[in-house]
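A protein chain is absent from this complex, but the other protein chains hold their places.
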Amino acid sequence: MKKSIRRLLVVGAALLALVTATACGKSGLDNGGGSTTKVTKKAPKNLKVGASLSTLSNPFFVSVKKGINDLADKKGTSVQIADAQNDTAKQNNDVEDLIQKKVDVLIINPVDSSAISSAVKDANDAGIPVITVDRSADSGKVLSLVASNSTKGGQMAAKYMIEKLGENAKVAELQGTPGASATRERGKGFDGYVKGKLDVVTKQTAGFDRAKGLSVTENILQGHGDIKGIFSQNDEMALGAVQAAKAAKKTIFIVGFDGEDDGIKAVKAGDMAATVAQQPEEMGRLALQAAYDHFAGKKVKAYTESPLELVTTESLTK
Amino acid sequence: MKIELQHISKSFGANQVLTGVDFTVESGSVHALVGENGAGKSTLMNILTGLHKADGGTMLVDGQPTTFTGPLDAEQHGISFIHQEMNNFLQMSVVDNMFLNKELRHHGLLDEASMRKQAQQYLAQLGTQLDVDAPIGTLSVGRQQMIEIAKSLMTDAKIIIMDEPTAALTEKEIDQLFTVVRRLQQQGVGFIYISHRLEEIFEIADTVTVMRDGVAVSSAATKDVTMAGLVHDMVGRDMGDFYPERHPTPGKVALSVKNLTEPGVFRDISFAVHEGEILAFSGLMGAGRTEVMRAIFGIDRYTSGTVELFGAPVHFKSPAQAIAHKLGFLTENRKDEGLILADSLHDNIVLPSINGFRHHGLIDTKATDKFVSMLVDRLTVHPADPAAEAGSLSGGNQQKVVLAKWVGSGSQVLILDEPTRGVDVGAKREIYDLMNELTDRHVAIIMISSDLPEVLGMSDRIAVMYEGRLMGIVPTQTATQESVMTLATGNQKEAVTNGN
Partner (left out) sequence: MATKSAKFNLRQFIAKLGPLVALILLVILVTILSPGFLSPTNLLNLLRQVSINAVIAFGMTFVILTGGIDLSVGSILALSGAVTASMITSGIPSPLALLIGLALGAIFGLINGLLVAYGKAAAFIATLATMTIYRGATYVFTDGNPITGAKMNNSFLFQYVGRGYLFGIPFPIIIMLVAYVILFVLLHKTAFGRKTYALGGNETAAYIAGVKTKLVTVIIFTINGLMAAAAGLIQTSRLSSAQPDAGTGYEMDAIAAVVLGGTSLAGGKGRMFGTLIGALIIGTLNNGMNLLGISSFWQQIVKGIVILIAVLLDRKSSKA
């Protein structure tokens, strides 16, 4: 027991040493105020870029990563990429670690737009510009947001389904992770457009996950055998739904979102009717390009819209 | 078949457990093996079946020197060992248990019909009929015993070793068991019969070998020996000098129990124990002695009856309450219930008294250190290192640690359940001396013991229980092994009930 007390003292002493080591013994809050520093011009090959992506277990963000890496390789930029594994707190830690590494610019694809704010403020304090991808930050200073217009994408899917299935057709909706901005915005666009035009019999969450998309669709088909179509808020869930429909020997008009490789293949094969294709590689490329522009002294737009495209079986076989 | 063990020796580390033991068993005979705990009976049998290797000596099977590689090998050679603790899977059916690991297959699938038929046949050989699909746990211990024997027959056993087969059987079941043993004996099966119950030996065995401290002290035809002779050989000395003399000066009533009843477990238990007195509880296994004490101590419940402690009525709902009223309980099973084996002696000894060592909410470690070293010295615990893990001590020293817990917590009434079980002779004597010292200091002791000589040697009065009832309380001075045994087996011929 006495030993433990000694250890306690050792730990305490170590921390005291730390305190004295930190020159500014400040008390109070992080102020979070952005400081407007003048941009020191830097060539791409001298730039140190830190990127924090929400998850690398989703092909979409792997493509974003590829877009960043491809351009960086071409220009000789060094990039370090951290994977937040969809955990808001881990993403904050990752960003802090990147700040500690003194990167020149941060490209952040937030897990959640509100939770990332404090990390963005930390970066602001450290004078590191932040570029966000796909989702923005609720507060803190962001140099530029590169994103597709998700609400618009939801509307595109809705329009196509009404066109092909006719008004008042029975459809189901597979939703993403509750609370995620993609879930909210894609849902908002779709739901708003189909109101009174399609009969949405059920909305179920399948967490943007293919396996969950399969099981949730199986359950939906048990309860609502008569649905004509499914809007899935991403391709992964849509691909799960394709499997469920095949197993149930039903032809369902499935529209996905994202336009990832597997999704496009399924559309080509006719398993999926369409997907609202984002261009994730393009997003990654645009984000890094924004960084280059910034350090070249050019003015960067606060919002760069990454194009969306409705990819349908017809458009592919044309 | 004839098995001869010659000059078998075995030691575990520095501990010589067998020294030059001779033992012979033949088909068609029943050879009883008796001796106190730790005399070496189990080790001898484990050497016979190949579980242990002898350090010296030879085993002849039908004249040929043989060693078995293990119990399975022994079984394949016709030697079957029925352990006291039957290793059954209680949720599995009788037939599944009987054919475990020997399943009959038909095209790779289980042939349930044949297994069921064979199981019934083997049981029929023993004159037993039962539902072979019933989970084995739903059957009485006697029935399970029969199934064990049937399992032995399945392996074509020529010699069957039975360890304490009757410990948990009723009279009727014992009769049935003996009938089966005699029948198989006539068919040429030989038995090694290990038992503490000497009366049974005279009833069933042809030959009896007594072991003591790793030596076979005597071996003779049962008809040539007497009960007293066996007991003398087992204990090796006259009983008197083993136990310290008691000079009881009983004071006022410490604990008084009236009509304590828990349906199905015990009923109408009434007794009283006085300050400075040792009241022994005797009886067969399963007579309900431990259960009564657990109920009084607040571990289990009782439905009716009253308990008074120094004249005040009490009804403990948890051990914590009992301890607060200066009751202590040294449990039968010190490893599972008495000690925290991974903790130090210090932490074990302090535990029941821990609340008394708080000083501003923190533990006063100086005081606990002093308290523990005083008790460790007083009880001559070895090693006398308070930081030693309780699990590293010998059985006798572990028991002393448990005693130290309760002595230290200031118990005025101490319940000792089998205080010397598994304890070597030296430590036994020390525990007895300590009990005397405690009663000199007016502590009241209730001692549950299945060791009759201990009961007769260390108590002032003896309460005898049988199947959940108190058969009587007799003064130790006038009690004999026979009079206690008579009560313990349910006969109330000469019982002198003495309520206080």
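Which chain is which? They are A and B, in the order written, and residues in each are numbered from 1.
The criterion applied here is as follows: a residue touches a chain if its C-beta (ideal position, glycine included) is under 8 Å from a C-beta of that chain, and two chains touch if they have at least 3 such contacts.
Quick caveat, the model's predicted, so the values are computed rather than measured.
Trainee: So which shown chains sit in contact with the chain we cannot see?
Mentor: A, B
Trainee: Any idea which of B:Gly188, B:Gly251 or B:Pro383 touches the chain not displayed?
Mentor: Result: among the candidates, B:Pro383 touches the missing chain.
Trainee: Just name the one of A:Lys45, A:Lys74, A:Lys101 or A:Lys298 that touches the chain not displayed here.
Mentor: The missing chain is touched by A:Lys101.
Trainee: Just to verify: which one of B:Ala14, B:Leu109 or B:Ala342 makes contact with the chain not shown?
Mentor: From the options B:Ala14, B:Leu109 or B:Ala342, the contact with the absent chain belongs to B:Ala342.
Trainee: One chain isn't shown here. Among A:Leu47, A:Ile68, A:Ala82 or A:Ala273, which residue touches it?
Mentor: A:Ala82
Trainee: Can you say which of B:Val350, B:Leu416, B:Ile431 or B:Met465 touches the chain missing from this structure?
Mentor: B:Val350
Trainee: Just the residue numbers, please: which parts of chain A touch the chain that's not shown?
Mentor: These residues touch the chain not displayed: 1, 4, 7-8, 11-12, 15, 18-19, 21-22, 24-30, 56, 80-83, 85-89, 92-94, 96-98, 100-102, 112, 114-118, 138-139, 177-179, 183-184, 205.
Trainee: So which bits of chain B touch the chain we can't see?
Mentor: Within chain B, the residues touching the omitted chain are 297, 299, 318-320, 322-324, 329, 331, 336-343, 347, 350-352, 354-355, 357-358, 361-363, 383, 385, 387-388, 405, 409.
Methods note: only the chains that are shown with their structure count from here on.
Trainee: Go ahead and note the Å separation of the Cα centroids belonging to chain A and chain B.
Mentor: Chain centres of chain A and chain B, defined by C-alpha means, are spaced 69 Å apart.
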